[in-house]
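Only one protein chain is missing; all other protein chains are in place.
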Amino acid sequence: MRILAIAQNTFRESIRDKVLYVLLFFAAVTIFGSKALGWISIGQDIKIVKDIALSATSIFGILIAIFVGTSLIYKEIDKRTLYTILAQPMHRYEFILGKYLGLVALLAVVTVTMALVSSLYILMLGGTLQVTFFLAILLIYGKLLLITAFAVLMSSLTSPILGAIIVFSVAVFGHATEVFRDLPPQFEGTSAKAILEAVYYVVPNLSNFDLAQEAANGIEVSGAYVIWVMAYGLLYTVMLLILAALAFQEKDV
Amino acid sequence: MKARAIAALVAVAVFFGAVGAQRQIHQAQEADRGEDILFLPNQKLLNHFTGGLNNIVADLLWLRCIQYIGTESKGDRNFTWLNEMVNAVVQLDPHFGDAYRYGGMFLAALKSDDDSGIKLLERGVVANPRNFQLPYELAMIFLLNRKDEPGSKERATYYLSMAASIDTCPEFVRDLATTLQGQYNLDEVEIGMWNRMADSEDKLLRELAQRKLVEVDIRNTTETLNKAMLTFNGRVGHFPNNLEELAASGITPVPVNDALGGYFVLGDDGVIRNTTLLDGEKKNLLKSLQKLVERYKEDKGEWPPSLQALVDGGITDQLPEHPYHDETWHYDRATGLVS
Partner (left out) sequence: MSAIVTKNLSKIYRELGKASVKSLDGLDLTIEKNEVYGFLGRNGAGKTTTIKLLCGLLKPTSGEATVFGESVRTPQARRLIGYLPEQPYFYEYLTPKETIDFYGKLQKLSPAERAHQWDKLSELLDLRDIANQRLKGFSKGMRQRIGFAVALVGNPPLLILDEPMSGLDPIGRRMIRDLIMRCRDEKKTIFFSSHVMSDVEQICDRVSIMVKGKLTHRGRIDQLLAQKTKAVEVIAVGLSEELRTALGGIAQSHRPLDEQDIFNFADEGEANDAVQRIQQGGGRIVQFSPIRESLEDFFLRQQEPTVEEVV
């Protein structure tokens, strides 16, 4: 019940954050503006709108996750709201979990909004929507959950600016981890192979969550793939949250 | 504190769970792509560093490409960079069907660079095995642009057959493929294709091509052996009772094993067959049968009571024969598995 109370509070508070609305505004502008690019194509306008809608959801979602997530704990300390809360008879992890769930709810609202806006826009332009498109959005949400957990972890460990930089770098690098997957076979028989593989598994593989190509080109994706990606996201997120709870447990406030 | 240690251990366990899930994801990706078509790993390097925005960059690049085509059309009409641009686009977004189609079309028509167009479309076929338009375009290039070249009709037939084998292909393509198949011999075309792939930089593709060449070789050997049977009959007056007899006649050498570990058998019906090829055929047919069974389940909501139900239920016109004449398909109604 405590976790829920904190989650509700976090949600209500972050909904009031003006940064959120600025980012959403730019996301909308980007999506609506993408039609203009379509005018100079030879019939690829729907594909382009879909591409941009999904990418905008991904990017702005990540930005929101980072900005709101990393400043989470810091804002509470800076404004001293944290002291009276942590002095209550509750475990520290309840606070972290509550904060995270509040953010998760916020991101759900953001993602659904962007999905609705994109879908309506695409339909309005005469395009069709396949299941893959909505699966792509679902996976983007999964990716945001992972990144947010990372942001919460960082906010327990370091200042918001440094934390934001770290999470942002991991978010970019996480899309590129496939490099480490492709290299090992060429290092067969050396220790470098083991190291590269280890790096590949440790860094979160965010390209798993990327179905934009399939969605925009109307290609089907197997249910097994989607399920395993969401499982991966969930497991990795849980690990990050456990680490965040451990870090926060020991933190001097 | 004990609770902390437990939490840390749980975190580690969860991490390995994530590793497991990642491996499953790899498997699912492979399954999606289909068995015989392989991705080209080292060309994906460019994709990695655009932070998940490949498709957007591909789009922008494609738009740039179209503008380039427009400008060049009004100017010198050299289209010098067209090939590089289009290839960059599909490198970033390998599923960008239109880029392959129009790119191939423009390269062949506007730049008169058939070879680049063909290469582009072939690349598209590898990456998009379920898109019938790409092999279709390829066939058209051979039929129309290169119709006076030797072997072009064979290649067109080959690509049309490929297009026809894809589910979503329209009827007229199937008809055209059947017509051409009747007329042209596909073997040479196929050998040419695999030979080209055997020169590829990619280890996996090389291996695939080599294997395929051996398979073609086995097929030819099987045919030669069967022709030798007829010759034997012509000379001696009856068919050989076993392979040793045929070998002893000296008409043609009779290998016992093939290069891939299978062997030749003389069937009851007097036809020589090869187990490697039969196994390959069996595997492919199993896959299609399995797909049919699953389609039945999607349609009717339950596993079919028998394989015959697939025909009765309108899922397919005819059940394929088992390549081994003395065996039949096994079907387990409880699990829906064909074996």
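For reference, chains read A and B in written order, and residue numbers begin at 1 within each chain.
The working rule: contacts are C-beta pairs under 8 Å (C-beta built on N, C-alpha and C of every residue); 3 or more make two chains touch, one makes a residue touch a chain.
Keep in mind it's a predicted model, so treat the numbers as computed, not measured.
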Contact partners of the omitted chain among those displayed are A
Checked against the full complex, the residue among A:L86, A:L129 or A:V199 that touches the missing chain is A:L86
Logged for chain A, residues touching the omitted partner chain are 1-2, 5-6, 9, 12-13, 16, 79-81, 83-91, 250, 252-253
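What we mean here is this: only the chains that are shown with their structure count from here on.
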Cα centre of chain A to Cα centre of chain B, whole Å, reads 37
Interface with chain B, chain A side, in the complex: residues 37, 40-44, 47-48, 51-52, 54-55, 58-59, 171-172, 175-179, 182, 201, 205-208, 210, 212-214, 216-217, 219, 221-222, 224-225, 228-229, 231-232, 235-236, 238-239, 242-243, 245-246, 249
Interface with chain A, chain B side, in the complex: residues 4, 7-8, 10-11, 14-15, 17-19, 21-22, 24-25, 28-29, 31-32, 41-42, 44-45, 47-56, 59-60, 62-63, 66-67, 93-98, 102, 128, 130
